[in-house]
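Missing here is one protein chain; the remaining ones are kept as they sit in the complex.
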Amino acid sequence: MSFGIETKGVYPIAATPFRPDMSVDWDSLDRLTDFYQDAGATGITILGILGEAGKLEPEESREIAARVIARARVPVVVGVSNPSFAAMGRLAREVMDLGAAGVMIAGHAGLRSDEQIAAHFRNAVDAIGQDTPWALQDYPLTLSVVLSVPMIGRIMADHPSCVMLKAEDWPQLEKLSAIRAAQASGGMRPFSILTANGGMFLDFEPERGSDGAMTGYAFPDALVEMDRLHREGQRDAAHDLFDAHLPLIRMEQQQGVGLAVRKYLLMRRGAIACDIQRRPGTALTPRVREEIDYLLARLARKDPRAAI
Amino acid sequence: MSFGIETKGVYPIAATPFRPDMSVDWDSLDRLTDFYQDAGATGITILGILGEAGKLEPEESREIAARVIARARVPVVVGVSNPSFAAMGRLAREVMDLGAAGVMIAGHAGLRSDEQIAAHFRNAVDAIGQDTPWALQDYPLTLSVVLSVPMIGRIMADHPSCVMLKAEDWPQLEKLSAIRAAQASGGMRPFSILTANGGMFLDFEPERGSDGAMTGYAFPDALVEMDRLHREGQRDAAHDLFDAHLPLIRMEQQQGVGLAVRKYLLMRRGAIACDIQRRPGTALTPRVREEIDYLLARLARKDPRAAI
Amino acid sequence: MSFGIETKGVYPIAATPFRPDMSVDWDSLDRLTDFYQDAGATGITILGILGEAGKLEPEESREIAARVIARARVPVVVGVSNPSFAAMGRLAREVMDLGAAGVMIAGHAGLRSDEQIAAHFRNAVDAIGQDTPWALQDYPLTLSVVLSVPMIGRIMADHPSCVMLKAEDWPQLEKLSAIRAAQASGGMRPFSILTANGGMFLDFEPERGSDGAMTGYAFPDALVEMDRLHREGQRDAAHDLFDAHLPLIRMEQQQGVGLAVRKYLLMRRGAIACDIQRRPGTALTPRVREEIDYLLARLARKDPRAAI
Partner (left out) sequence: MSFGIETKGVYPIAATPFRPDMSVDWDSLDRLTDFYQDAGATGITILGILGEAGKLEPEESREIAARVIARARVPVVVGVSNPSFAAMGRLAREVMDLGAAGVMIAGHAGLRSDEQIAAHFRNAVDAIGQDTPWALQDYPLTLSVVLSVPMIGRIMADHPSCVMLKAEDWPQLEKLSAIRAAQASGGMRPFSILTANGGMFLDFEPERGSDGAMTGYAFPDALVEMDRLHREGQRDAAHDLFDAHLPLIRMEQQQGVGLAVRKYLLMRRGAIACDIQRRPGTALTPRVREEIDYLLARLARKDPRAAI
């Protein structure tokens, strides 16, 4: 049940299921929690961007965290990014009291120099408390904040409570190697690295030094197997499985519509009852659903998980 | 006590006063409410960007609104912009129940086409309720959303509940004339226009068709007088007063430090007890305070309001 | 040799080959021109973003255009986007005089409202001449300018000389259908649509109404075959071929490193002598080359084109 610099494996980024009336679907949330655990997840991350955290009211965020933490047998990490450090700190304290293993924090588009980035994370750590373990999110494509390797080292040096990098820069592979090289030479302290980017580069990331994946692809069980194949040195088999899933991974990774695809797949797999999103969101047309169904059918020929 | 398409005069954008321990300073909030009213304000706008709305917790926003609405004898407009439409709608309903005259809504940097802008305000109006009067904020310099004159007309046509434009584009003067011309020719329906931009162009805006000002400059009494002089056709006198204040107006209008200057001036004028900001914020050095004091002393020779 | 509203097929976006001393490699440029034609391209697009157009001096741009136009037996479209409308117009006139079939024009990040977008393309068409056929580039991920479907219709209505949409929004599939539906209902005039985004969605785009592809993937011959399979209604076969290439397509589509991967593949395929980029550019490490070689070897098992 630990979340620390040794953390490995797959931490799915959980979707937040809603009912057609846009209220939180608590039954589906339970089912989804079980789904991730049954898939072999070593942890679960909730209230991230793709968990529609920004569309929730504070009480809802709290209740969702309470529900998942109470049900999960694995560590739960909670996204607490918020324009208000006061609100960030409050949610962090509440979820840590509820038993969260840690929190996740991102920057924002307003941060345009290393000094501004450093100040942001100082303020954030002050807000969540110096002792709260946290994951640093490096996701420039969506967040528009660029963390260079030296800047990541600086944040890690400034904040011993940061235990993990959620790595989703683009390109990521060389950056992984650069960070691991810096750590090997003693220039950077150790921390866990889980990769994201929807899984788009999971075929090479473990070889480059990642400890696993933190992403929301609707087949976390396949991510777990890819990770296992890599750990066992079965490069070709890992690539075969990855290549089979790549057409769907790519559909989920599209900005603007990716979450809709993901929720549809989670619904098709029985993990949630309804794929609706709160606004602003995207509703899939029947045409898109047909395309995804077609890709699912193609995948099912190679991976029985998709035979649904 | 109305807030509608006929609204005129000065609506100060209220600061949010904090105590040195960063809690809301309720006594200062009362004093500030009185200060604005005594200055001749025809309304008060709270929880705007410069009210540090993004740094408050939801309960605090609610309590601040309740306190100001209960004390004020003029209409109170409440900023409800929020990345979550759910949270926006909830705050809007709460403050309207408390007696607010209306709400204020802005776009955000993610809106990069007229279609996206239109969708945003549709979602917003759905969230706050079709009957809630609201002001549309046009502030590209900070919000990075550009509302062309035809787009403003489209929003106004789509949403009869929008009663006011808070105009702070840059340049603003020609845009004011273009909107008023469109209204005069029947191409756009009537609505109130209050100008902002920290007051930087208040010397010409009334002649261009504005109905008054909605900005947070620390001398709202001077804004009221400028407005009166303009209404009375005393162009030279209005400019004399404006020019005397311009050095301070310009100090307040700087991104990044403007709010600190404004709060310092409000403190010097006795309207709030402490000029501290929540993080991320700016603390003035003694050097800056000396510079502002020097400008105040210079102003005092022309406007006795500054003799403090 | 036409470039018009009926244009179909594959228009590769040409790379610009350099020698190790950073001068233009004219021999490789000839070889690359032949390579695209031999691949079955129905046209060639030069001096796009991935052609490193922004890193060339004006004389170089002109000479490259002259060389490719003189050698090619298919229509050549020339990217002329430039912060200076004067420079845009001059290059457009020069390349049209040299025999270019048309030009390609994009917006830029400063365009944040439909009015600004409309003005930009009015200025551009004035600069290139009302009679010069042009392709409109819709690429928000890189250009940060968002063209809604109604806005595309407006540009097309304003400018009869625009004959093609280079479609690379994200998500693109629904947008393709929306445009084709608008055209079918008479709400939008006809024009050609070639899709880009590095080919990432080429498995579905022809079914959605695209006329082909305009993208720089290093296997244009495979793109031509995918296009043919789609036109023949061989959906499964088209997907099989697409899926085989997707791991490489994805590597090329990464912002920041994609062009380096593309040039390396073009070099491996013998189309250019050297994969160097002008600055700012990215040099591939041996590790990345090994990864691409591994993907190439995997691809070769399914597509003999990759057996190199």
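Note that the chains are named A, B and C in the order they appear, and that numbering of residues resets to 1 at the start of each chain.
Everything that follows uses one rule, which is that a residue touches a chain if its C-beta (ideal position, glycine included) is under 8 Å from a C-beta of that chain, and two chains touch if they have at least 3 such contacts.
Small disclaimer: the values here were computed from a predicted structure and weren't measured.
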item: Selected residue (touches chain absent from view) among B:G129, B:P247 or B:G281; value: B:P247
item: Option from C:R235, C:R278 or C:R305 whose C-beta touches the chain left out; value: C:R278
item: Among B:A119, B:A237, B:V257 or B:C274, the residue in touch with the chain that has been omitted; value: B:V257
item: Missing-chain contacts mapped onto chain C; value: 22, 54-58, 60, 83-87, 90, 109, 119-120, 123, 126, 278-280
item: Hidden partner chain, residues of chain B it touches; value: 141, 170-171, 173-174, 177, 200-201, 203-204, 236, 239, 242-243, 246-247, 250, 254-257, 285, 287-288, 291, 298
item: Sites on chain A contacted by the missing partner chain, in the whole complex; value: 112-117, 140, 144-151
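In this text, only the chains that are shown with their structure count from here on.
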item: Centre-to-centre distance between chain B and chain A (centres being mean Cα positions), rounded to whole Å; value: 39
item: Distance from the mean Cα position of chain C to that of chain B, given in whole angstrom; value: 47
item: Centre-of-Cα separation between chain C and chain A, whole angstrom; value: 33
item: Where chain B touches two or more other chains, by residue; value: none
